[in-house]
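Only one protein chain is missing from this complex, and each of the others stays in its spot.
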Amino acid sequence: MQALSFDEIAGLISAKYAPEMVAPSQGSLVVGGEHLLEVASYLRGTPELDFDYLISVTAVDYRGHFEIVYHLTSLQHSHSLVLKVRCPQDKPVMPSVVSLWRGADLQEREVFDLMGVSFAGHPNLKRLFLWDGFKGYPLRKDYSSGT
Amino acid sequence: MALKTEPFVLNIGPLHPSTHGVFRLLATLDGEVVIDIEPIIGYLHRGIEKLAEEREYQKDIPLCDRLDYVAAMSHSMAYVMAVEKLLGISVPERAEYIRVIMVELQRIASHLLAVGSIANEIGTFFTPFMYMFRERERILDLFDMVCGQRLLYNYMRFGGVSHDLPEEFIPALAKFINQMPGYIDEYDQLLAENEILLVRTKGIGVLPPELAINCSVSGPTLRASGVARDIRRCDPYSIYDRFEFDIPTRTAGDCYDRYRQRIEEMRQSLRIIRQAVEQLPQGKVNSQVPIRVRPPQGDVFVHVEAPRGELGFYLVSDGSEKPYRFHIRAPSLINLTPLREMIIGWKLADAIVIFGSIDIIMGEIDR
Partner (left out) sequence: MEVGRERIYSAAELDAHEGALIEALRASSQQPVTDPDEWLQKELQRNVLVTSVDAVLNWSRRSSLWPVICFPACCAFEFIGASASRFDMSRFGMDILRGSPRQADLLITAGTLTWKMAPQVRRLYDQMAEPKWVIAMGACGITGGIFRDSYSVVPGYNRIVPVDVYVPGCPPRPEALLNGIEMLRQKINARSISTEGE
């Protein structure tokens, strides 16, 4: 029942994983895309971390690469954590975290719909807001509606 | 021996009186029992995130009002708090108190609507609604007094609020908070023990706490399942740490509890407003932030307890006048995640009640 500070969480993580897999940077953990599921299940499953509540999933287009941002919190310990995962623009595929947190379901669909990042392993990945046949992904920085 | 029936698909919405806006539900029914549903949304997708990224920070405040149009104050407050955090500016004391008063009034107004529509959905068409609209109109009058708008206020500003309270506001508010408990008792008399309401909501659409947490459900819907997560308490923002209030929770997590939960929260909001009015200091209400702000590079995530749950703003600034990324963590959308589990196995008429008891607003779901 103890809230850990970011440095303590980062310490726990770097004791377990090599720095090229997970590296703390400016108050958030930067995770390599292929290790996301492994790190995430460690974060969720370890009793002293116990990140059981996924607040939000979103993506940012940094012109050249996407960054998927996960905000996690633990209801028990009430500490929170930001995970950032880079994803190349030419191959925008990420592992889905729905198997760990169902709360990611609609949010990953939203990211897919508006940003065009697909999530491997998502149970029902299709457009959420826009209709079938809509061209482009509006939240990308290079999107223009042509009007 | 019961006859076997053939399943059929029923399309409800997007324009349907019971769908709270433009929501579409593709239900597969076996007789009257729902065996599968697929929610389809996006009929009000207005592209707010994209529009906000194309406009200056100041011009995004009205867009935030239009996200959840029955809780406009909460949404614009969350947004200006996020920008203030990016800018690193503080808010005058008086403005903080005014904000809290506004947001809590907004919570009452919003919950009134939610309770009214639950009652609507079980078939008491519009009668309890009329009672609740009576009080809601009074709250809207109070808002009208401070900012001249009834629904979408555009009242919050970076570093405070747009202008001070008019003279007649505090007496009118005092009158309202004295009368409101009586009104809430009146609703209880009408509804709390009402046979029809009990039969239609008790034990219906149970959301177990583990599922709620796993699905990132928040707000009254989560607390009705017995999880005491309220951002005002677990990550206090603004000046909420100065007030005494409880975080009510319920245990069963059914439709009845979600309705009771909102009634309780209204009482707590009244408590907060009463304390805020007593402590309201004199002074400035705005710290003269220029119209065009250029926050330094960086990102922030600010979350508040909006009437429908945990509302978050994730802003990324690249140092220019416009937000580089503007993301809204919309509670209504995420609260829909466990909808399938909650509805399957119930009759169609119950499905409408379950859906209504989550209390969603399409503007916020679709954005």
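We call the chains A and B, going by the order they appear; numbering starts again at 1 in every chain.
Everything that follows uses one rule, which is that a residue touches a chain if its C-beta (ideal position, glycine included) is under 8 Å from a C-beta of that chain, and two chains touch if they have at least 3 such contacts.
Because the structure is a prediction, the values reported are computed rather than measured.
**Q** For the chain that does not appear here, which of the shown chains does it touch in the whole complex?
**A** Those shown chains that the absent chain touches are A, B.
**Q** Hey, which of B:15, B:174 or B:291 is the one touching the hidden chain?
**A** B:15
**Q** Using the document's definition of touch, tell me which of B:54, B:210 or B:246 contacts the absent chain.
**A** Spelled out, the listed residue whose C-beta touches the missing chain is B:54.
**Q** Tell me where the left-out chain touches subunit B, residue by residue.
**A** 7, 9, 14-17, 21-22, 26, 28, 30, 35-36, 38, 42-48, 50-51, 54, 62-63, 66, 69-70, 129-130, 133-134, 137, 140, 150-152, 362-363
**Q** Could you pull out which residues of subunit A are in touch with the chain that's been left out?
**A** Within subunit A, the residues that touch the unshown chain are 126-127, 129-134, 138, 143, 145, 147.
One rule holds for everything that comes next: only the chains that are shown with their structure count from here on.
**Q** From the C-alpha centre of subunit A to that of subunit B, how far is it in Å?
**A** Centre separation, subunit A to subunit B: 25 Å.
**Q** In the complex formed with subunit A, which residues of subunit B make contact?
**A** Residues in contact with subunit A: 41-42, 45, 47, 49-50, 53, 211, 213-217, 227, 229, 234-235, 299, 301, 303, 310, 312, 314, 316, 324-325, 327, 329, 333-334, 336-338, 366-367.
**Q** Within the complex, which stretch of subunit A touches subunit B?
**A** Where subunit A meets subunit B, its residues are 52-56, 58, 60-61, 69, 71, 75, 78, 80, 82, 101-107, 110, 114, 127-131, 138-139, 143.
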